[in-house]
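Omission of a single protein chain aside, the complex is shown with its protein chains in their original locations.
Our next item is chain A:
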Amino acid sequence: MAKAELKSNTKTEIEDSSSLKGTLASVFFIGFFIIVLWVGVYFLYLDRF
């Protein structure tokens, strides 16, 4: 019983209307995009010069 209660509490917290987890995921996506593009051109540079 106690276990079930704990579970439902956690769920409420995640669905909290002030959660910014989508924002966190989005800015991480931008960060990864920047890194992937940068590393891609960096290897092109190493290959050519």
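Throughout what follows, a residue touches a chain if its C-beta (ideal position, glycine included) is under 8 Å from a C-beta of that chain, and two chains touch if they have at least 3 such contacts; residues count from 1.
Here, contacts and distances are computed from a predicted model.
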item	value
Protein name (UniProt record) of the chain left out of view, among "nitrile hydratase", "B(O/a)3-type cytochrome-c oxidase subunit 1", "Peptide/nickel transport system substrate-binding protein" or "TRAP transporter small permease protein"	"B(O/a)3-type cytochrome-c oxidase subunit 1"
Residues in chain A touching the chain absent from view	15, 17-23, 25-27, 30-31, 33-34, 37-38, 41-42, 44-45, 48-49
